[in-house]
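Here the complex is missing a single protein chain, while all its other protein chains stay put.
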Amino acid sequence: MDRQTLHRTLSPHGRSRVARRFRVFYFITVLSGLAAVIIETMNGLPAWLQILTAATNIAVAVLFCIEWALRIYVAPEEWLMEARRARLQYLTSPAGLIDLFAAAALPLGIAVGLRQDDQPLFCVLWVLKFVRYSAGLSMVGRVIRSELAALTSVLTVFSVVLLTSATLAHLLERERQAEAFGSIPAAMWWAIVTLTTTGYGDVVPLTVGGRIVGGFVMVSGIAVFAMWAGILANGFAVELRRRSFLRTWDLVSRVPLFADLGSTVIADIVHQLRVEEMRAGTVVFRRGQIGDRMYFIVSGRVRIELTPTPIELGEGAFFGEFALITGAPRSATVTIVENAELLVLDIADFRDLAVKRPELTQAIHAEADRRRATPVATPPSSSDGA
Amino acid sequence: MDRQTLHRTLSPHGRSRVARRFRVFYFITVLSGLAAVIIETMNGLPAWLQILTAATNIAVAVLFCIEWALRIYVAPEEWLMEARRARLQYLTSPAGLIDLFAAAALPLGIAVGLRQDDQPLFCVLWVLKFVRYSAGLSMVGRVIRSELAALTSVLTVFSVVLLTSATLAHLLERERQAEAFGSIPAAMWWAIVTLTTTGYGDVVPLTVGGRIVGGFVMVSGIAVFAMWAGILANGFAVELRRRSFLRTWDLVSRVPLFADLGSTVIADIVHQLRVEEMRAGTVVFRRGQIGDRMYFIVSGRVRIELTPTPIELGEGAFFGEFALITGAPRSATVTIVENAELLVLDIADFRDLAVKRPELTQAIHAEADRRRATPVATPPSSSDGA
Amino acid sequence: MDRQTLHRTLSPHGRSRVARRFRVFYFITVLSGLAAVIIETMNGLPAWLQILTAATNIAVAVLFCIEWALRIYVAPEEWLMEARRARLQYLTSPAGLIDLFAAAALPLGIAVGLRQDDQPLFCVLWVLKFVRYSAGLSMVGRVIRSELAALTSVLTVFSVVLLTSATLAHLLERERQAEAFGSIPAAMWWAIVTLTTTGYGDVVPLTVGGRIVGGFVMVSGIAVFAMWAGILANGFAVELRRRSFLRTWDLVSRVPLFADLGSTVIADIVHQLRVEEMRAGTVVFRRGQIGDRMYFIVSGRVRIELTPTPIELGEGAFFGEFALITGAPRSATVTIVENAELLVLDIADFRDLAVKRPELTQAIHAEADRRRATPVATPPSSSDGA
Partner (left out) sequence: MDRQTLHRTLSPHGRSRVARRFRVFYFITVLSGLAAVIIETMNGLPAWLQILTAATNIAVAVLFCIEWALRIYVAPEEWLMEARRARLQYLTSPAGLIDLFAAAALPLGIAVGLRQDDQPLFCVLWVLKFVRYSAGLSMVGRVIRSELAALTSVLTVFSVVLLTSATLAHLLERERQAEAFGSIPAAMWWAIVTLTTTGYGDVVPLTVGGRIVGGFVMVSGIAVFAMWAGILANGFAVELRRRSFLRTWDLVSRVPLFADLGSTVIADIVHQLRVEEMRAGTVVFRRGQIGDRMYFIVSGRVRIELTPTPIELGEGAFFGEFALITGAPRSATVTIVENAELLVLDIADFRDLAVKRPELTQAIHAEADRRRATPVATPPSSSDGA
């Protein structure tokens, strides 16, 4: 296997069959590693289970060492630059550091001189491997970064309430509960348990004054929480719009129908299309269902189960428009025959576009008529320039 | 009763009088079935109540068996295809599986060999019948599906915090609380109770280090929660707009006034109309109230209580525009005389449209003048082509 | 005092000095009535306090009876129709029922035959008087009504989770905790305490299975909560925009500057103005502050503290534009001299409008130049048609 193939297999976004299988194997590895670490801490395990978990532990650690070495080897493919700089860049990137840490967790536990039982404890951080593979997490990061100023001001409010209420509770309750409210640090434990509305109940104000302070702290708690939710709601709205726009833009121009209509129409429709990936074998819709969207094929192939002979459509074709135009139920079941990326146009947007961009829906009508006229539909990209 | 009538009666969206009555009966059946199952588990019930609940249980189970059979019988009406395929499709659809399970719950409990008392316990899942009938639930499903990537990344953050904090708490607290924090699985119980801010208080950190970890876990808990709320808020905003657009679009073209104005005006106004269904006998508004909306009748009839003679309006007519134009209170009470679907135009949008689409408000003015001029108002649809 | 004056005084929205004072007195009455009812339930009160609270109670109840009678008397003013129908309408309206109930609460407690101590307990519902006077509450009502379908689907999810988890916990925990989980109704108490993340800790699962169920219930709890928040966030966004638009629209046309510019400009600017009410004596802004908004006077008078002679502006005038145009700090302090309604234009929108609607900012510039040229500024409405 050459370096480039290896890189595509190891990449979190690899789309080949091997890459997909590797990811399944990889996730099972991480999960069994974590399970072994967690189970190992339980007392009174039978001997065979102790041996099994220890063995799993070591095996997973070895695999992560190998993975780290391989990723150093393929780094130049990822960063598209000369080998030495690419490898340095990988080693110092967050992903590289997570991989290094995963590889070093078990030896580190031994080196640091932990008790025998505790040596695998660092391996709990193998959970970070999921972070490294999570596509949506970069979005969460972007949102938090862009709303940071607002979020930290709410944190300031949080600390002011925390400190003030701990001091007041300390003053009001220390006579009756010398241990729990005897100092401000002690009272802060009560304050944070109350302000987050966790409410363990291990420390509870007993005086009337302390309870009034407690009531205010609880209400402030839900207010702080609500502010946080409000800020983040706004941030996600902006970011999700941005993502969907970018992803769609990359694909829209690959559909000949849109490409022919010129950039102004594309700029309009790109806000209304959504990307969906479907694997071979998925049923897109069934005969007799209500039709509420149509599909454009960016890559892959689908089969339309027409009687007597089903037809197949490939890149650049579209389907499902008939139910949108007529309002009748789906006239045929459609199945994916080759992993596909589809652009989805909702009926609501289809109708909106029909008024704002009549040239688009006319083109769809024309193509649909043409297809129904010919005995076997061929994707427009493979026929004349349409 | 032929198959088609039966289908309309059984359908969750049936709008005939029989269908409505059937739904009321059906919900009572589900509720009494559930009540019987729940009550049956209580100890020390008097003998008559034990017999009553057991009987209810069996009766409801029998009804669900009959219902399932009937739904198989009417499936071709629903799926609009040849009988055998339609029935197969029903049997494998989520709704069909819920119905099957509801029918089989009681026999299953016996077959599986549960203790005598526990045999009806599967019947608790009769609650799924509500899910099957809930119109809004498909919306919740769509929102969750479309925001899935973002929601799972937050779930990843959730698991990282959960696992890390459980490990830290295990390390810090195990000396003092050997039972509650003696292993990571044990510590995870504390971690999840704390991270969701439930805070039972059965396990509470006692060391200073454990409490600091606890404080961070609580704050992370409300942050995770806030992120989730933020993502969903955005999802619902998009989906609710889409729904309302679709529903309105279907109805708007049935009102002659709009149909005459052409599709560009419709595309504008459709975003500002809202559908309301009202049952016979409902008072739409009363004389003397402040008028903040006008109504277009899609179906049904209303009575305007004018003195000396009230008038009735039917499909295609509109009312309530006078208070919007003049700002005076409502000059007459309006009551529904036949189940009606109304399109509602809010005063805010009416004013907005008056500037952007003067032709629409002019048409409303003209029709209003015409109506006031004739002794008995007739719906425009029944007069000339207006 | 004639019926009309009395009506204006009693109305929750009355804006005269007497109406304002009446409202203050009214709120104090409600609060002291509530305080009396609450304090009365405490044990070991000194005799004088018992007499005081009982007296307050009776006095407030008498006042509410008088109020109810007066409101019946003035009803025709409110509903603008013949006396008998207007009074009937008041008596059956929600506000009328709250007033009736407030008047009848104390006698009802006696009539129903409660224990001596408990007779005033119905008076706790005097708190509804606040609901009746709360302007924003109708908004909360509108939002909930318009999002009802979505909110009830989430409630369906809530009940499914509640019932399923109670049944599972009952099965898993009943051996170890016969009392707390012995029947499904008993287990539902645990389930609701957990699903709302309240977590009293009085009932806690002890088996491993029960704890896993508990963990899922907690996470579902925050998910349900988040969905609810998401739906409501969207509802409030729509409703708040609508409100602000309506209120501004009513006032914008009273400002000559806007009226002269024609309805298309108004339709644009109305989305960007915000209404603020200020009482006499309020300082709008101070000399030296950064200027981030300008003001249009709808009603009332303001004084601009220029040296040597301050000037006064009245209806239709505007001020604060100088700092927006030049970016310099405020050049004079401005104080309200007569209760005023102001339309506020934010600097962000001012700049936006300067590009989209240059005629508006030109008119503002022209008027500003004219005013600075004349020794004493007069509101444009009282000068020529500008």
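General observations
Going by the order they are written in, the chains are A, B and C; count residues from 1 in each one.
By definition in this document, contacts are C-beta pairs under 8 Å (C-beta built on N, C-alpha and C of every residue); 3 or more make two chains touch, one makes a residue touch a chain.
Being a predicted model, the structure only gives us computed values, none of them experimental.
Within the whole complex, the absent chain has one touching residue among A:94, A:107, A:185 or A:358, and that is A:185. Screening A:5, A:32 or A:164 against the full complex identifies A:164 as the residue touching the chain left out. Among the residues C:108, C:237, C:261 or C:337, only C:237 touches the chain that is left out of the figure. In the complete complex, the residue from C:6, C:65, C:95 or C:139 that touches the missing chain is C:139. Checked against the full complex, the candidates A:45, A:91, A:226 or A:275 give a single residue touching the omitted chain, namely A:226. Listed for chain B, the residues touching the missing chain in the whole complex are 197-201, 226, 229-230, 233.
Against the chain not displayed here, chain A makes contact via residues 79-81, 86, 89, 147, 149-150, 152-154, 156-157, 159-160, 163-164, 167, 170-171, 182-186, 188, 194, 197-201, 204, 211, 214-215, 218-219, 221-223, 225-227, 229-231, 233-234, 237, 242, 245-246, 249, 263-264, 266-267.
On the side of chain C, the interface with the absent chain consists of residues 34, 37-39, 41-43, 118, 121, 124-125, 127-128, 130-131, 134-137, 139-140, 143, 158, 189, 192-193, 196-202, 224-225, 228-237, 240, 274, 286-288, 292, 329, 346-348, 351-352, 354-356, using the contact rule stated above.
Please note the rule applied: only the chains that are shown with their structure count from here on.
Distance from each chain's C-alpha mean to the overall C-alpha mean is smallest for B. Copies chain B and chain C of the same sequence differ in orientation by 90 degrees, per CA superposition (steps of 5). Spacing of chain A relative to chain C, judged by their CA centroids, is 39 angstrom. Contacts with at least two other chains are made by residues 197-201, 225, 229-231, 233-234, 237 of chain B.
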